[in-house]
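For subunit A:
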Amino acid sequence: MADMERKREQILRISGVNPRKCMRCGKCTATCPSYDEMEYHPHEFVYMVETGEIEPLLKSESLYKCLSCMACVERCPRGVEPGKLVEAIRLVAVREKGGDRITANDIPALLDDEMPQQAIVTAFRKYQK
Partner candidate 1 sequence: MQAVTREILINKAAELLGNGTVDRVFGWKKGEFSYDVTPALFTTREAMDADFVFGDFCGANFSKYLVAETRKEGKVLVFLKPCDTYSFNQLLTEHRFDREKVYVVGIPCSGMLDTVKIKAVAEGIASVEDNGDRVTVHSLFDGDVTVSRNDMLPDRCKNCKSKKHVAYDELIGEDGEVIDSGRFDEVEKLEKMTPDERFAFWQNELSRCIRCNACRDVCPACTCEKCVFDNPDSGVENKAAANSFEEKMFHIIRAFHVAGRCTDCGECSRVCPQHIPLHLLNRKFIKDINEFYGDYQAGAEVGSRAPLVNYTADDPEPAEAVERSHHDA
Partner candidate 2 sequence: MQRIGVFVCHCGTNIAGTVDVAAVSESLGKEQGVVFSTHYQYMCSQAGQDIIKNAIAEYKLTGIVVCSCSPRMHETTFRKTAAAAGINPYMVEIANIREQCSWVHKDTISGTEKAIILGKAAVAKVNLNAPLTPGETPVTKRALVIGGGIAGIQTALDIADAGFPVDIVEKKPTIGGKMAQLDKTFPTLDCAACILTPKMVDVAQNDKIRIFSYSEVTSVKGFVGNFDVTIKRKARYVKEDVCTGCGACTEKCPQKKVPNEFNLGMDNRRAIYIPFAQAVPKVATIDPDYCMMLKTGKCGVCSKVCTAGAIDYKAKDEYVEEKYGAIVVATGFNPISMDKFDEFAYSQSKDVITSLEFERLTNAAGPTQGKLLRPSDGEHPHTIVFVQCVGSRCDSCSEKGKEYCSKICCMYTAKHAMLTRDKYPDTDVYVFYIDVRTPGKNFDEFYRRAVEEYGVHYIKGMVGKVSPEGKKLMVQASDLIAGKQLHIEADLVVLAAAIEPDKSARPLATMLTASMDTNDFFTEAHPKLRPVESPTAGVFLSGACQGPKDIPETVSQAGAAAAKVIGLLCKDKLTGNPCVAHSDEMMCNGCSTCEKVCPYGAITYVDKEFRMPDRTTRVRRVAQVNEAVCQGCGCCTVACPSGAMDLKGFAGKQIMAEVDAICR
Partner candidate 3 sequence: MSMKNIENNNETYRPLIVAFCCNWCSYAGADLAGNNRLAYPADVKIIRVPCSCRVNPTFILRAFQRGADGVIICGCHPGDCHYTSGNYYTRRRMSLMFSMLDYLGIERERTRVEWVSAAEGAKFAATMNDFCETVAKLGKNKRLEDLRCKQ
Partner candidate 4 sequence: MRKISLDRINDLFAAIAAEFRLYLPVDTNGGARYEEWAEGKILSDELNTVRSAKDFFFPQTENLMDFKTEGKKIEIVDTRSETEDFVIFGVKACDVRSFDVLDRVFLAEPQDSFYKNRREHSLILSMACAKPHETCFCTTFGIDPSAPMGDIVCYKTEDALYMDAKTEKGAALLKKIESITVEDNGEAAEKQKKVIRERLEKLPLHNLTADRFGGDKTAEFFKAPEWKELSASCLGCGTCTFVCPTCQCYDIKDFNTGHGIKRFRCWDSCMYSEFTKMSAGQPRLTQLERFRQRFMHKLVYFPANNDGMFACVGCGRCLSKCPIQMNIVKVMKTLGKGEEKNV
């Protein structure tokens, strides 16, 4: 319990996000281009961080589906910045695991011409500690 609270604090500190500002309009989720890929959606990230349900988020693949396009940040009428929250949780998850999920050297092999440029850039940000 205490550990969760600590992680929550850590996430809030890293992201600088105040989830209490959320008025639950769902515009972030409405905007999200990765919606279909995600188990938890931007508004759920915000809500779950607020209520302290960090563990499912840390375990969820959704963390790595976020493109960090920041559309949710741009559109949020309350300035909550869900995208930053996702990034922060990702960072906590990465720190916890200790190692990189993949190394930079692995990436060229995974490249796909069809893949959008932004996704590649994001991958670097995401998978490198």
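Regarding selection, all candidates are chains of the complex that A comes from, given by their letters.
As a convention for this text, a residue touches a chain if its C-beta (ideal position, glycine included) is under 8 Å from a C-beta of that chain, and two chains touch if they have at least 3 such contacts; residues count from 1.
What you see is a predicted model; the values in this text were computed from it and never measured.
Picking from 1, 2, 3 or 4, the partner of subunit A by touch in this complex is candidate 2.
Subunit A contributes residues 21, 23-32, 35-36, 41, 43, 71, 75-79 to its touches with candidate 2 in the complex.
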